[in-house]
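With one protein chain withheld, the remaining protein chains of the complex are depicted in position.
Chain nomenclature is as follows: A, B and C, assigned in order of appearance, with residue numbering initiated at 1 for each chain independently.
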Amino acid sequence: MSTQSNPKVRVGILGASGYTGADLIRLLLCHPNVDIVLLTAERKAGMTVDEVFPHLAGYGLPDLIAVSDIEWPAVELDVVFCALPHATSQEVIKGMMHTTGHGLLDEMIVETNADYADMMQGDVKIIDLSADFRLTDPNVYSQWYGREHSAKDLQSRAVYGLPELYRNHIKKAHLVACPGCYPTAALLALVPLLHAKVISTEDIIIDAKSGVSGAGRSLKEGNLYTEVAEAMHPYGIAHHRHMPEIEQELTLAAGRKVTISFTPHLVPMNRGELETIYVRMSDGQKAADIKQVWQDIYAEDEFIQILSGDVAPATRMVRGSNRCVLNAFDDRQTGRAIIVATIDNLVKGSSGQAVQNMNLMLGLDERTGLQQVPMFP
Amino acid sequence: MSTQSNPKVRVGILGASGYTGADLIRLLLCHPNVDIVLLTAERKAGMTVDEVFPHLAGYGLPDLIAVSDIEWPAVELDVVFCALPHATSQEVIKGMMHTTGHGLLDEMIVETNADYADMMQGDVKIIDLSADFRLTDPNVYSQWYGREHSAKDLQSRAVYGLPELYRNHIKKAHLVACPGCYPTAALLALVPLLHAKVISTEDIIIDAKSGVSGAGRSLKEGNLYTEVAEAMHPYGIAHHRHMPEIEQELTLAAGRKVTISFTPHLVPMNRGELETIYVRMSDGQKAADIKQVWQDIYAEDEFIQILSGDVAPATRMVRGSNRCVLNAFDDRQTGRAIIVATIDNLVKGSSGQAVQNMNLMLGLDERTGLQQVPMFP
Amino acid sequence: MSTQSNPKVRVGILGASGYTGADLIRLLLCHPNVDIVLLTAERKAGMTVDEVFPHLAGYGLPDLIAVSDIEWPAVELDVVFCALPHATSQEVIKGMMHTTGHGLLDEMIVETNADYADMMQGDVKIIDLSADFRLTDPNVYSQWYGREHSAKDLQSRAVYGLPELYRNHIKKAHLVACPGCYPTAALLALVPLLHAKVISTEDIIIDAKSGVSGAGRSLKEGNLYTEVAEAMHPYGIAHHRHMPEIEQELTLAAGRKVTISFTPHLVPMNRGELETIYVRMSDGQKAADIKQVWQDIYAEDEFIQILSGDVAPATRMVRGSNRCVLNAFDDRQTGRAIIVATIDNLVKGSSGQAVQNMNLMLGLDERTGLQQVPMFP
Partner (left out) sequence: MSTQSNPKVRVGILGASGYTGADLIRLLLCHPNVDIVLLTAERKAGMTVDEVFPHLAGYGLPDLIAVSDIEWPAVELDVVFCALPHATSQEVIKGMMHTTGHGLLDEMIVETNADYADMMQGDVKIIDLSADFRLTDPNVYSQWYGREHSAKDLQSRAVYGLPELYRNHIKKAHLVACPGCYPTAALLALVPLLHAKVISTEDIIIDAKSGVSGAGRSLKEGNLYTEVAEAMHPYGIAHHRHMPEIEQELTLAAGRKVTISFTPHLVPMNRGELETIYVRMSDGQKAADIKQVWQDIYAEDEFIQILSGDVAPATRMVRGSNRCVLNAFDDRQTGRAIIVATIDNLVKGSSGQAVQNMNLMLGLDERTGLQQVPMFP
């Protein structure tokens, strides 16, 4: 796609009043090929962006409307970001097929492997930021989400949107399911290692820490400043929903069933996520071998940064940017290593990765609009 | 200046290991017309940027060197940002004249009012972020800084770098003194009002609140996390050095001596500055008149945002951006108004404004490289 | 009252699931003369304290019940703290008279000036932490709270519970209205000065900053961690409800109508409140005169601490304690001074002051149970 001659891509964001929506807007406003033409929000329908997000005032953004008030197909969207709650997302996306009149689903089923480069005008690209299309197995979905999936056909055909690992599939996809924030960091660290068999599939322990924006903008007592500040705690111990997602991808990479131990913690910061991952090495392998595997596979990936020596990744290295910073260390327990991965949960863990996926789906340089330098302090 | 045909502007940052330096780098890395070719830091000379600011790793920046190791004129700088401590700054800038061999001072004195547009190659543009060239009166300087100024000629000829107020002077300047962070917010709010005589010159009270990055990266007990977090306090009561700077400009605007009451407070946040300003209105004037004056004078100024209704400016509206957000409210005390102004102290209050000045000095659109959308949360 | 021979005072807290309730419990658990025998919470009725406030687990506290489930008079309360929302508070307190069967109101009306020392067994002492009984003028109440007061008799007879200023009245009171947090700091600083006429009644400007716990535990978007952290802003500009309360007491002290300018700000910290107060001095008076007035009037008040020299009060000096720290500074504007006052909004600004009032009402040393040393860091 040439950005010179063509008009800008028309983008809509469904569920734009949450933090993911806000960060999508922040990033897309700096994207040279995009016009934001639609913003929805159910409870805040009718409000202006200025009212909902005063920091986004003055950019001429459209007012928020309800999903049911979208005028399909007059709005002529090229790309839709769904930043809706899970369960809602699958309903809305399923509905979009019919409403848009583009026959999206049929085409997807038939043409997943075709070259979509020249189909741009005819199809809406859907990038879902919810959990609804991440799990490929409907049984696993119903087990962890307590309900049947209502769009199983779409579920099985959505592409898992981790660009560094699924770049080619994403380029051809119509529906991309953006990974959860915790899975993003875990998989970028572990998938290449399991694939290269430098670490064992046994005893993978992921101790994850996240800033509060991961919990969204919803009104829960646990998210009040007074509950979070100057404090920290684990949550969802042994039953967090990002676990099956991580296991699905690790199992795929390892070629055998992987069961992880995963414990997330809430940390008093707005943004940022850091995972300390304890692994057992394959015989004779060392942390240096881990780093070599990363360097090989991520040689061309500008958003992946592998630290040298024993510098510890820190969330402040990635704040506001689409970076993932990695390092690995030999443990004192023989045969074990400690891996540390950090991302900004709202960028590489969510909105930034969504934009990266959009770029791939549109045939653009995947870094377009994503070159914000990390902000420190 | 056409960015197509011409080579990029060669920029050096003196004192690049502080937070002002880091934010200059963050902004300049996104500037399409600039190459950062020189970074200095005295105590950290010899270190790489990766070591000093890991969040800036991977951008191919030059290593830090000492000022004394700069190879003039081989480095061929077009623009120098001085983010040095005050007193040091005046020595270094004075020295640069001779070392660069460009006869900078002579030219400045002679040609301040000439058109420098075509002098680009021959002269170094100097943008000083210290306090050294903000005060025009050597006596005021020595009274507040406890020492004689050692470059009085330069002091009297430097241009005060508040673009919205001094745009034309800045365009022609060789040496620009960037305002302090507190003065920036105060002057953007008050100068037009005093000039338009909608407020009284008497009883101006500025209650200012700032994030901690304003104190820099120096090792002071008072800047430790444990001293600052979960706490706040005023400091420098009735003797802060930004007072004479504010008074100098207000006096100029009012055409008569203005003495202010100014009390800064340290607030537990990295970035952000907010000033609550209590003013006495001229007869019959209301908050609405204040807002009208601003709207008139700042009609073309994209970085100035005047809120409608009674929305209170909040630091989160400007975080990471070059914006200044303003609003005014009628007080309950008859004849008084309350003005609120907020900026990011590291951007509009320092590095962003410095880049804005550079753009003006180089004949570029002043917004170039400064269109970061505020980051929230 | 001898604590040796007598049984402990039976205390109930109505509205115990908020932060004020939590801090009341924290303080009362260390009070040697008190048993907490009743805790109510409407929405959390039926829950244990362990569930609502895990940090208070293990102290054998009663479960939370609804106000309507209190078994009067079987519960045999000696003291009731009302930490209910305003409007609710007046209804509940009015109702308590009849339900308890103690004829509280009649006695109050008749015997406000009598010595209640020996009436302990017969009467419930009520300490209200809401705004309902702070304003003595029903018209002012209805103007600021948008509704008629439903217990005007009680309103006019409640004692304003600022112990350092109303100690003797409090000792004899049956119903004490604890001051708001902002009024507490403002009045402790200003009442003695207006009374002694060292400052003018004109142009009093109070710039107040508060931690987030002042907003309570209610679910408002503006109180989420992500909205508050790393940010600050003013609110309620020129229409905050603590204004008429402050003015009522200042007017009383000055003997003439006082109208203030008052602007509160939300600061990212859990606890702590700091007010920077700009005053005009009476002829010839200086900051030193302010400090002398305080030293005289507060000579015996252990909770009031007047800093020497130019040390700035800081919220970290009072965290978790019942202290109020004060200092005064000559301003550069001739004839003006800057006063700084700080308290912990949950202790001296609320629960601690309530306990101090209880002590006075019970004839105990007012410091009993209130000698927590400030916690820093």
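Keep in mind that, in the parts below, a residue touches a chain if its C-beta (ideal position, glycine included) is under 8 Å from a C-beta of that chain, and two chains touch if they have at least 3 such contacts.
As the structure is a computational prediction, the values presented were derived from the model and not from experiment.
Only one of B:Ser130, B:Gln155, B:Thr184 or B:Ser213 touches the absent chain when the whole complex is considered: B:Ser213. Of the candidate positions C:Lys125, C:Arg271 or C:Lys348, contact with the hidden chain is made by C:Arg271. Residue in contact with the omitted chain (choice from A:Leu29, A:Val75 or A:Ala312): A:Ala312. Where chain A meets the chain that is not shown, the touching residues are 203, 205, 207, 209, 211, 226-227, 229-235, 237-238, 243, 259-261, 263, 265, 267-272, 274, 276, 278, 310, 312-316, 319, 329-333, 336, 338, 340, 342, 377. In the full complex, chain B touches the hidden chain at residues 19, 212-213, 217, 219-221, 223-230, 268-270.
Within the entire complex, the positions of chain C that touch the omitted partner chain are 19, 22, 25-26, 29-30, 53-59, 212-213, 229-230, 270-271, 305, 307, 311, 314, 316-321, 371-377.
One rule holds for everything that comes next: only the chains that are shown with their structure count from here on.
In a homomeric contact, the two copies may use the same or different surfaces; for chain A and chain C, over half of the interface residue numbers are shared, pointing to the same surface.
Centroids of chain B and chain C (each the mean of its C-alpha atoms) stand 43 Å apart. Computed from the mean C-alpha positions, the centre of chain A lies at a distance of 37 Å from the centre of chain B.
Centre-to-centre, using mean CA coordinates, chain A is 48 Å away from chain C.
Shown for chain C are the residues that touch two or more other chains, namely 226-227, 229-230, 268-270.
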